[in-house]
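Missing here is one protein chain; the remaining ones are kept as they sit in the complex.
Note that the chains are named A, B and C in the order they appear, and that numbering of residues resets to 1 at the start of each chain.
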Amino acid sequence: MNEPHTVLDKGWVQLEEMMGGDEAVIRGARICYQSTSSSSDADERLIRRLIRSEPKHNTVFEHAVFRFSVKCPIFVARQWLRHRIGTFNERSLRYCIAKREYYVPAERENLDAYQKHMERSFDLYQRLLEAGWRREQARGVLGTSVYTEFIWTVNAWSLMNWLSKRYHKSAQWEHRQYADAILGIFKEAMPITAAAFEEYVLKS
Amino acid sequence: MNEPHTVLDKGWVQLEEMMGGDEAVIRGARICYQSTSSSSDADERLIRRLIRSEPKHNTVFEHAVFRFSVKCPIFVARQWLRHRIGTFNERSLRYCIAKREYYVPAERENLDAYQKHMERSFDLYQRLLEAGWRREQARGVLGTSVYTEFIWTVNAWSLMNWLSKRYHKSAQWEHRQYADAILGIFKEAMPITAAAFEEYVLKS
Amino acid sequence: MNEPHTVLDKGWVQLEEMMGGDEAVIRGARICYQSTSSSSDADERLIRRLIRSEPKHNTVFEHAVFRFSVKCPIFVARQWLRHRIGTFNERSLRYCIAKREYYVPAERENLDAYQKHMERSFDLYQRLLEAGWRREQARGVLGTSVYTEFIWTVNAWSLMNWLSKRYHKSAQWEHRQYADAILGIFKEAMPITAAAFEEYVLKS
Partner (left out) sequence: MNEPHTVLDKGWVQLEEMMGGDEAVIRGARICYQSTSSSSDADERLIRRLIRSEPKHNTVFEHAVFRFSVKCPIFVARQWLRHRIGTFNERSLRYCIAKREYYVPAERENLDAYQKHMERSFDLYQRLLEAGWRREQARGVLGTSVYTEFIWTVNAWSLMNWLSKRYHKSAQWEHRQYADAILGIFKEAMPITAAAFEEYVLKS
């Protein structure tokens, strides 16, 4: 569960730390009703009802929290960081020098021209730095297929919201690969919640 | 650190779970600069600089997350739940029957009349329930000195913001007692961050 | 639309100001696609599709913003202020003296005892203040059926989320009366969005 999972040609996601899990959902729900768990079966039924029922019971899922480490192309990161409920810290190209790593799609026309161009971007980037351009300005020549890295702390409710958007068939294919990897981790980390979410939300 | 801490006459706070801590702040900060920790001294200096410097670096502190369990008077809870960055689940008086527990301030004029009145509130509450009033309506006779319980999941940045408001000398005395107890827990849980916060924010 | 609407026996809601409306939703949606409105029919179809389709397009609805003024029992306000996306400012009983105004439900057993008790609460409150209790402490004897006032600034997406919870048949009856009044205002203020929301969300 905590190993890095490879995504695309050079990216990955990794679960660094978590708290709560399915137990925290139960904790949040039971305090409202001042009830106690009679059995793990009752707990499972409770979580499934909380996922399924309208209106939504978002808060109880917010007591479970994850921190992921991610490496992905900038164009994926740009969509990802739009999700406002959660915390990101990303490698800064104001302070760091960009690594020569960019996404190369699978076999497709003009792939050679694409790769040559990306290499030339890095050559120019290097040249501008040597000529005294500031890093924050020189980076402007690097395309958004360049890889970036960030960590993401997110609660289970916000994670499910992200999944419902990025695992969706309308999402960009490259982003879906990350959603797929994180869904796999989520299923190991919170098996009851994730199963109910898959059944009642993702598949509906 | 994880034991219940008594607050006021019948209340308490308890740290139920946490993730991250000072290490998560370092993790968040180092990824931006792609730097590595040279020593624990360097880490401490980094955290102190992040707390002190303007503009604020809030995100790196959001990777540390706590879940507290709290019992306090409703009038304290009403202020507390105004803090929007974080998650609360509170015992519901729509679903649960209120317990006969209310806050009694220390020695002061008319304390007898106060206590008699609070007892009569619960007598009437009971009578209304027996007469078929719904719980959610009958609760209207219970004063806000009645105790409530909730759990609170909150990141370290939002916690410090809460402390800066509720530990402040302008805060309600009863609320300050909770801030004082939680500050004590925070100092055990994140010693470097909490020390810097006390020095540069609380005392300034 | 901007008049006060009476709710319960002594409460009200009032729209004080708004910006955006249906036009702001269109503005938000069209910039994504760099498209222009061909007709008001096309705009209406676009909004209806945005409300209906999965995954949700919340951001475009956040450009429409409302400020309401509300007077309601504290037990209603306690639920209302749990909604975190938006801004509340409430009359403070730390600084103001409570007005002798409390909610009286419609005909029901023991109503006399209820009213007598509420009156006695205010008598005691007055006596405690005269004996030198601080306002913030004396308020502890006042039940949550006492009326409070607040203003609420909220965007249309968060408002619809609130409506989906508080207009729901599982919501407390007293709170639903407020949801009903605000739904009426919403339908005048954003006719296309509100109609689509009613059809695809509230009624489903």
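Rule of thumb we're sticking to: a residue touches a chain if its C-beta (ideal position, glycine included) is under 8 Å from a C-beta of that chain, and two chains touch if they have at least 3 such contacts.
Every value quoted in this text rests on a predicted model; they were computed, and no experiment measured them.
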Residue among C:89, C:115 or C:170 that touches the chain left out of view: C:89
Option touching the unshown chain, where C:29, C:51 or C:160 are the choices: C:29
For chain C, the residues touching the chain missing from this view: 16-20, 24, 27-29, 31-34, 59-60, 62-63, 65, 67, 87-92, 95-96, 149-151, 153, 155
Touch list for chain A against the chain that is not drawn: 73-75, 78, 81-82, 84-85, 88, 93-94, 102-103, 105, 108-110, 113-114, 117-118, 120-121, 124, 127-128, 131-133, 136-137, 139-145, 172, 174
Residues of chain B in contact with the chain not shown: 54-55, 164-165, 168, 170
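Going forward, only the chains that are shown with their structure count from here on.
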Copy pair chain A, chain C: interface residue numbering same or different (half cut): same
Superposition of chain A upon chain B: rotation angle, C-alpha, nearest 5 degrees: 180
Whole-Å separation of chain centres (CA-atom averages), chain A against chain C: 34
Multi-chain contact sites of chain B, meaning residues that touch two or more partners: 88
